[in-house]
Structures are given as C-alpha cells and as structure tokens.
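One protein chain is absent from this view; the other protein chains keep their places.
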Amino acid sequence: MIITESEIRVRYGETDMMGFAYHANYFAWFEVARIDFLDKIGIPYQTIEEKGYRLPVLEANARFIKPVLFDYQLTIKTIIREKPRVKIKIDYEVYNHDKLHCSGYTRHGFINFDGTPLRPPSEFIDRVDTCWKEV
Amino acid sequence: MIITESEIRVRYGETDMMGFAYHANYFAWFEVARIDFLDKIGIPYQTIEEKGYRLPVLEANARFIKPVLFDYQLTIKTIIREKPRVKIKIDYEVYNHDKLHCSGYTRHGFINFDGTPLRPPSEFIDRVDTCWKEV
Amino acid sequence: MIITESEIRVRYGETDMMGFAYHANYFAWFEVARIDFLDKIGIPYQTIEEKGYRLPVLEANARFIKPVLFDYQLTIKTIIREKPRVKIKIDYEVYNHDKLHCSGYTRHGFINFDGTPLRPPSEFIDRVDTCWKEV
Partner (left out) sequence: MIITESEIRVRYGETDMMGFAYHANYFAWFEVARIDFLDKIGIPYQTIEEKGYRLPVLEANARFIKPVLFDYQLTIKTIIREKPRVKIKIDYEVYNHDKLHCSGYTRHGFINFDGTPLRPPSEFIDRVDTCWKEV
C-alpha cells in the first residue's frame, strides 16, 4: 500500500448557492492529490507525459458524506491498495480535522499520444515498488 | 422508467491540455441534464427549493468510454429506472452521434435547509408517477 | 459593426455561496458567445485552428452590474465595433429579459502554433467584411 497526504483549501468559487463546495470540484481536488502523489513517489506527471505516456481517467467515483464549506483546509489521503498491472485504481479520502467528508476513487490506464493502451512505464512500476509498504 | 434527453455543446474551457473534455466537467453536464429532466417532468429544481427542499448529490460516478472533443454537440440521456422512495438514483448516458462516450449515475436524497433528510415531496412523487412508463 | 446573440442558461455549479453566478464564469460565457459568433459569421473556431491559427485572449474585462441567478436564461450580445487589423476587440453584453446585467470585452490576437503573432487569416477578414453593417 502507498498513502500520501495533500492539502486543499476550499475556494470561494468552488462553493455553490447551497453554501457548500460543489460536488464536481472534488474530482478536481482528487486530481490535485493524484499529481501530488506522483510527485511524492518520485515520478511527476510531467515526466510521464515526457516519456510519451498519458494517464487518462477511465472511471471516477465519489461519495459525499458531509458537506464541505468555504475556506476549509482539507487533507486528502491518496491511497494505492493494489500494485498496478495494466489498470490503476487510486482511492481518495477527504478529511477536515480528522472527520471523513468524502471518499472516492479513480481508475486509470496508461495510453500513448495516439490513445493506444500501454502497460505502465517501468519507471512508474519501479517507483511504486520502492515506495510500497505491506500492511 | 423515465428517460429525457438534453443537449450539451462542449466549451473550449472545458477541454484540457490532453485535448479532450476534462473529466470533472461531465459531472457538471450531468447536473445540467438533471435540471432539464426535472423541468421536463414538470417539477423544476427551483420549485423544489421554494418548497424548502434541497437535493444534494450523495454519490457520483462516471465511466469515460471514449474521449469528447471541443464543440461536440452531445446528447445526454437522463434515466430513472426505479421509482424513488427515500433515495433517488439517476443514470446518465452521454452520446455523440449515437456513440456512447460516457455513462454514469448520481444518487441523491432530499433534505431540508437544516440538512435533515426528508422523504421526497409529494409533488415530486406525483410527477414521477405521471411520467412513468413501464418497460 | 457586427452583432450576434447567444443564449446561456445559468448552471447550478456556476453559482457560489453568495447565491449568484460566480464572476469568473462570465468569462467562460463570453467564450461560448464568441465561438457562436464565429459560427454565425461563417468561420468556426475549429476552422481557424485547422488553418494553423490560434486566437488566444490577450485581455479580458467585465463589469458586473446586476447579479445573475441560477437558471436564468441569459442573452449575450457579441459585438465587433471596429474592423480587426492585427488585434481584435470583442464586446459582450449580458441581458436577462432586456435588463443589462454585465458588460465586458476581450482582446485577441492571432498566433500560429509556435506562438508567433500573425495577421488575421484572409478567410476571417473576408467573413467580417461580408457580415459588416455600417451604423
């Protein structure tokens, strides 16, 4: 398993007239957390694209447990529970002061710039192996 | 079952540097389709809020099957397959010229302005009953 | 002068906790109106990009006169008052039922894909000339 933590501060423009953060924005936050995850395990997304790979989102899911307000300082835990083979599943947990407000996941697959599915680049596999912790 | 159709034209600002529509925007499109669905069955979202109800998103899911490009004129089918009791599940299918590009769903529950869960307002139940088609 | 009109329906996700449409979204609406303008004068933005040109925004301005609410059906007037030479200035007026809620403008310049400034493509100049009405 690999877990990293990222910080998000809720923007005014991310709220809606219900007074809470608009649900679609959580998926943008997941992406911020995912980019930060890749940085932290040592293979930035930029590097992935420079090697000719892209990592599109194949599926995205979120369960909204408690609303989130403007200016909250959120902690997002990004978690990989299974070593990626072809597809990658990433879990997210959104916390405000240790309370879970949202959980979700995204599924991804590596492709080249023509859209052809590829196995993950070896550097990615290596970084995951290096950072992996059995639990 | 109830099915309605809505049209979305992909905005330039909804694309990302991969050249496709950014995945989080599909959830905003689902919402446009959902608002249109409520209009079409005869109980606009505004009416729901005026009666003291809100209809937050409890869960959102999308599977991204084929990418969507700038300026595509998309058709979103909004589908209710089961009569809502307390929770409501809405399915979405995003088409470009009869090709399915994305499918997803959202789950909702009615609450009052204090956040207390409520049964759906009777007007909503009535409108669903009136528009329902057995399949 | 050339004037075209485009319709925008305010999305729930475009509101903020103040209860009105969030100001940055008006610039996305200006873009929708601008894309529609190019379609209506007969040179779609896609065509411009296919010819190797891009039309980035050099400056954007908006004055927010009256707030705009969820689900408003807005009319945006897109106006070119001066024939474009190198730079292009486009004005926008956002109306709800004949009341002006916002006015703004964007300035643009044509560039190639390397970012080098170019004179407008002749097809663009031709279309503007054809659609021009003296006032």
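All chains are identified by letter, namely A, B and C, in their written order; residue positions are counted from 1 within each chain.
Everything below uses one rule, namely that a residue touches a chain if its C-beta (ideal position, glycine included) is under 8 Å from a C-beta of that chain, and two chains touch if they have at least 3 such contacts.
All figures in this text were calculated on a predicted structure; none of them were measured in a lab.
Trainee: Touching the left-out chain: which of C:9, C:63, C:81 or C:119?
Mentor: C:63
Trainee: Just name the one of A:12, A:113 or A:132 that touches the chain not displayed here.
Mentor: In the complete complex, the chain left out is touched by residue A:12.
Trainee: Among C:40, C:54 or C:87, choose the residue that contacts the chain missing from this document, as touch is defined above.
Mentor: Going through C:40, C:54 or C:87 one by one, C:54 is the residue touching the chain not shown.
Trainee: Would you write out the residues of subunit B that touch the absent chain, in ascending order?
Mentor: 12-13, 15-20, 22, 24, 70
Trainee: For review purposes, identify every residue of subunit C that touches the missing chain, sorted by number.
Mentor: 18, 20, 23-25, 27-28, 31, 54, 56-64, 67, 115
Trainee: If you put the missing chain back, which residues of subunit A would it touch?
Mentor: 9, 11-13, 28, 31-32, 35, 44-46, 70-71
Just so it is clear, only the chains that are shown with their structure count from here on.
Trainee: Select, from all pairs of chains, the pair with the highest number of C-beta pairs in contact.
Mentor: Looking at every pair of chains, the most contacts join A-B.
Trainee: Name the most central chain, where centre means the mean of Cα atoms.
Mentor: B
Trainee: Using CA atom averages as chain centres, what separation in Å is found between subunit A and subunit B?
Mentor: 24
Trainee: Report the inter-chain centroid distance for subunit B and subunit C in whole angstrom, where each centroid is the mean of the CA atoms.
Mentor: 28
Trainee: Can you list the residues of subunit C that touch 2 or more other chains?
Mentor: Residue numbers touching two or more other chains: 12-13, 70.
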